[in-house]
Each structure stands twice: as C-alpha cells, then as structure tokens.
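Here's the structure, in structure tokens; my notes come after.
With one protein chain held back, the other chains of the complex are shown just where they sit.
Then we have chain A:
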Amino acid sequence: MSSLHWAILSPFFIACFIPLVYKQFHRVHTGWFVLFLPIVLFIYFTGFIHEVGDGRHLSASLGWIPSLGINFDVYADGLSLLFSLLITGIGALVILYSIYYLDKDKEKLHTFYVYLLLFMGSMLGLVLSDNLIVLYMFWEFTSLSSFLLIGYWYHRERSRYGAQKSLLITVLGGLSMLGGFVLLSFMGDTYSIRELMGQTGELATDPLFTASLLLILLGAFTKSAQFPFHIWLPDAMEAPTPVSAYLHSATMVKAGIYLVARLSPVFAESSLWFWLIASAGILTLVWGSYSAVKQTDLKAILAYSTISQLGMIMSLLGAGAAALHYESMDKNIYMAATVAAVFHLINHATFKGSLFMAAGIVDHETGTRDIRKLGGLMNFMPITFTITIIGAFSMAGLPPFNGFLSKEMFFTSMVRVTEMEIFNMETWGVLFPVLAWVGSIFTFVYSMIIVLKTFTGKFKPEKLEKKPHEAPLGMLIPPVILASLVIIFGFFPNLLASTVIEPAVAAIQPGLSQKQFQIHISHWHGFTIELYMTLGVILLGSLLYITWDKWKCVYHIIPGRLSLNRMYDALLAGMERGSIGVTKLFMTGYIRTYLVYIFLFFIVSLGITLWREDAFAFDVGNTAPVRLYEVIISVIIATSAIVILFAKSRLTSIIILGAIGYMVSLFFVLFRAPDLALTQLVIETISVALFLLCFYHLPKLSSRKEERVAFRLNNALISIGVGVIVALIALSSHSNKLFESISNYYIENAYEEAGGKNIVNVILVDFRGLDTMFEITVLGIAALGIFALIKLRLARGTLKDENE
C-alpha cells in the first residue's frame, strides 16, 4: 500500500472513530477533530504539484481481486491532482465553515461528519482510481453519501424528497455507466484506464464502441446535472449549506466532468462524443441560466447557476475534443477550449463555494433565504456583501475577477468552433456562440439579482425572523479565503497555468501534449470579438435586469406546465400507478387463475418445443401386445375419471376416486409389481378415509349447495391441452429410447451383493436407501405438520402460549 492508498482510505478510517469522539468529547465541536484531515491531505497533495508539473505521474497498485483484474490501482496525473486539491482544499474550508454553521447541541454532528468523510474519501478514490470497477465503486459511494447528506434533516419532507430524487437519478446514471465500463473492458480486455487509452484506435472501430460511449455519457450527465437530468440538483438544496457548497458546487457534480475529461482520450475520436457533450453542455448552460433568473430562493439560484456553469465546462470539453483532429496544425486553437474548461473548473469551485457560504451566512443570520424578504443588508453584513460581490461578479464574467478570464476563453472557443471543418459543423455550428452568448446574458442577470436583491434596496425588518448582524469570524474565514482566491487567480492567472492547468490539460489530451505548449492567460488580448460579446452581455444584461418586472411573465409560458420537474413527478407517479395496475391485472388472488397461467405456460412452452424441434415420434416397434383385460381396466379407469367430472355429489366423487385407486392397484398386479400393489391399496383406503373426513367438515352454508362442477370452456380446453401434451411427450419419449435400462445390474446383483431376493425392497433400502430415508422424513414432517395444524390453534388476534 502506497501513501496514495492511505490518503484515499484515511477519511474512511477516521469516519469510524467520529462517533466515539463525539460521545467522548461532547463539549467540543466534533468538526475540530475532523478538520485536521483535509488540511493534512491538502498539504500532502500540494507536495505533488512540482512532480506532476514536470510531466511525471504517480501510480501504485494494490491487489483486490486480481483473478478478475480488479485492483485498487491509483494513478495521479495533472487532472487527478487538480481534483484532489479541490476536494481536500474546499473540504477543509467547508468543514471549518460547518463548525460555525451547525450547532453542536442541536445537530447530530457525528452522523454529519461521518457522511461528509465518507463522501470525501469516495470522491478522492473516484478521481485517483485507474481501475474502472474501483472507480465505479467510489462513484456509487459518492451517490450514497450524497443521498445521506441531502437527507440530513430527515424529519423534513422536502429533504427526503430531494434525497430520493437525487439518488434515483444519479444511480440510474451510475448503473448505466457500469454497463458502459463493462463494455469498454470487453473491448479493451482490461479494466485499467491507462491501458485503454493505449488502444484508442482499435476501440473506435469496435461495434460496442457507440453503446459504451452512450452509457458512460449517461452516467456523466446525470452526475454532473446536465440537461435534462439536472432536476435533482435544485432539490438537493434542502441539504445543510456546507453540503451544498461542497458537494453540489465544487466536487460531486464535477465527477461527471472528471469522467468526461478522463475518458476523452478514449472516446474523443468519435464525432458523437463531440456532438453530445458540446450540445448537452450548451443546452444546459442556456436552460440553467434561464431558469436561475426566476428563482426566489438564494440557494435555488445558485443551484441553477451551478447547472449552467457545469454545462459551460461540459461544452468546453466537447469543443476541446475537436483538437484531436487537428494534430498537424502548429497552433491548435481547440486546445484552448480544454484549457478554458480546466481553468473555469477551478474558478467555478472558488466563486461558487464562496457564494454558497455567503448564502448560508445570510440564511443563518436572518432566518430566510427568500430574496423577496431580503434587502438592504449591505450595512449589516459588509463582509458577506463583499464576498458576494466578488463571487457574483466573477460568475457574471466581469473583470478583474477570474470568471472574466474563463468567460473570455469560453467565448473564444465557441466562436472558433464555428470554423471547424469536421463533424458537419457548418450546419448547426453557428448556434454555439449564439447560445453561449444568450446563456451568459442570463448569467449576468441572475448574478446581479443575487447581489442587488439581497444587499441593496429597502431593508425589510418586519419580514425577517431575526435581527440581522454580521456572521462570526470563523464562519467568514472560509468564504473570505475563497473570495481572495477569486481575486488572486483573477489578477495572476498564470500562477495556475504552469503548475496545475498544464498538467491537467496534458492528462486530458495526452496525444497532443507531446508537442510543447505554453499556456498564457492574459487579461487583454486586443479588440477581439469576444470582448465585444462581453460588452454586449453587460449592456443587455443590465437592461434585462432593470426591466425584469416587465418580462418575468415569460416564465409562465416557458417552462410553464412543461417543466421537467413536473414530468419527473408524473413519471414517478405514473410508474407506480402503472406497476400497481399491471400487478393487479394478473395477480387476481385466485389460485384458479394462477393454475391457468401455469398450465398455459406448460402447454405453450412444451408444445412449441415439440413442434419446433420436430420431436414427436410414434414407434410401436417395441411395445408389448395389448391384452383384453388391460383394455377393460383402462376403460373402467377412464370412464370413472370422466364420471368424476360430472358427479353431482362430492361423496360420489370420493367413492369413484377410491375405485380408480383400486383399479390402479390392479394395474400394478397385472404389470407384476406386488409391492406397489400392496402399498397402493393401503394408501388408497387411507386417503379415501381422509377425503371423507374433509367432506364431513365442509361448512354447511346455504350457498354451498352440492352441485356439478360448472362447465368452463377455457378450463376444458386447458385440461385437454395438458393431457394431450403429456400423452404426446410420453409417446415420443417412449419411442426415442436412447440406451438400455440399468435394471439388469439390480437383477443380477440383488442377491449376490445385498442378500435379498425382493429386488424392489433391496433397491429401496440398500442400493438407493438414501431416497427412502428422506421419504421417511417427508412422512414424519407431514405427520408433525398435521398434528401442529390441528392442535396449535391460536385465537385470532391474540398470541397464546402454544403449550396451553
């Protein structure tokens, strides 16, 4: 086990001790004990920056199920390192924030931190795994721990609803992703991502390639809340704010982004990959930003904004996939899209984390997150206001914050996508920059709403539950750190360029990174089209914000009744109703119906098999001659059996049944089976007596008048069918005897080996005595069962002692 393994597993180990610590040191906030772990891990991962920046990577292997090729292999390159730093860094800040956010007396802190550590460990495992199956395992762990965290306040209905919804959607994607992984491993004959990347060319021609691509993308899209699977994210806002900040802005929702980036070298050859990712991303961007504007809850705005920003990163990754097709060009312009994706990934984690924390502070200090109740908080919360301004302006893409840089790079990539000569881009390609621009306008509008509706305008003390005041220092530290990062990365973006972004881009596009490339992010790149686009965004965005009251009725038309949440609810309810309906349709509760199913299945399956295999044969070659008395007895049995069907009284049926049993014993005599005949006679007598017993105990109800069995055509047809099928099979199998019977052995050896002349008895107790033993057991169980049924009668509703 290497130190990387320990780093991944340490949160799980620590999680085991959290409840103990919580019980032992109840007076100290449990978060303090947890805080050291992400800090240590963050420092640990920082140590790799230099090494990975030089183009090296770390890998280690640990056998888990080596016989199946499933090993806990870890691999840290630029991309994994970037995610690990995000997870541990923001994890530390979130834990610090949660110490002040969650009350140590009112909340069940141990469960919270156990879930959070589970999540952190599984997220680290996800980004560092090289083995597809291990990656999937950690992927499902994140789904599960996220479910637990969303449902943290489980006594609230909305929390349970949100947790269930997110679990259903992400697990749907997770399972399909597993399917994709398995297909991928079939094609490449390995579970290792590293080895799969080596065989890109062969994989692309495989017939399973497209299926695997679609399934894996479904997993990535559901996890990263891409259109139309984004609906779980706004409902996940019922979670405590630290969870929303951590899971639903910085880490878990980027797992899909990570997956797409990680598997880009494998799939990016395909035009389907480009089209799906780029168009899903851009659609998500527009829809998310459009929906965010109408929200009134701060966290809901942030949730939709996360959706739209994730769409933006996704579309950039799609555009970056085009770079693979331009290997010959010296200056590959599509590479810039990947750089922008990675850069915005970092930026988004910083500003969205700080915005969530600021929203949490507002909620914590005023008692509400509803922007209709908030307003004029600027003077009460100057620091929170500053944090929000920095975060929101960065999100809107205003200079000098880091969001401006990545938005400019985004526009550049989207504009250049239209110049592409592959993938039929000349047809619909022009939509990309237009949609990106429209999405950015809405982004600007909701960013302004967050800042201006919360902190400026009229102060409404009568609508607030508490008297607002600035948050405690500890709660402010984490967002302040994130906001300062926003500014630092905004002013000195090249700090990140060579240390983190370059290795990450090299990991996403390993084939291209051989050629030396240098990333230089600059604020000013001349009067280009993207600058005018940004200016347009600011102008139109301001205009839209000012006239917001006039056009907000648009939201009644779109989405109106066609909202995806409604569809999800209807789908869920419909599925439930549908399955209840289907079950009620065939599960009637009548044994008669089930017997009809069983017999119908019997007839159909065996009949079709006989017919398709052409198995029916009728061979009279080795049959014995038919004797007269056999015919007579057969006629007697057949007549009696038919008469039972038409018998009027039950007593008649019982007597005739007895006669049939005797006739059967006569057959045994005729076919020389004395032991069978003896047993048959005794058993027949006893069972007739038992039938009489049952008959006597039938309730005397007026509705139970004795009458003939009613004739039903269906039943008649089915019973005739069963009889015919059995007869056909018996005839066919008799005519198709394949080899000699083994009975000669018994005949020869019964006396010599076993010392008995009665072969039947010797077989029963000697040659095959085991069967007899268990038949004795069956009889014993039956006797005990009958005794129990008769003797142990508990009164209805009350449980009496059974010995009474």
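Following the convention adopted for this analysis, a residue touches a chain if its C-beta (ideal position, glycine included) is under 8 Å from a C-beta of that chain, and two chains touch if they have at least 3 such contacts; residues count from 1.
The criterion applied here is as follows: contacts and distances are computed from a predicted model.
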| item | value |
| --- | --- |
| From "Biotin transporter", "Ring-1,2-phenylacetyl-CoA epoxidase subunit PaaB", "Na(+)/H(+) antiporter subunit F1" or "Electron transfer flavoprotein subunit alpha", the hidden chain's UniProt protein name | "Na(+)/H(+) antiporter subunit F1" |
| Contact with the hidden chain (one of A:L68, A:L585, A:L693 or A:L770) | A:L693 |
| Residue of A:I636, A:L728 or A:V765 in touch with the missing chain, whole complex considered | A:I636 |
| Contact residue for the chain not shown (choose from A:I557, A:L585, A:L628 or A:I742) | A:L628 |
| Residue among A:M197, A:V669, A:L731 or A:L764 that touches the chain left out of view | A:V669 |
| Absent-chain contact - pick from A:L128, A:A677, A:I718 or A:A750 | A:A677 |
| Interface with the unshown chain - residue positions in chain A | 628-629, 632-633, 635-636, 639-640, 643, 649, 651-652, 655-656, 658-659, 662, 665-666, 669-670, 672, 674, 677-678, 681-682, 685, 688-689, 692-693, 696 |
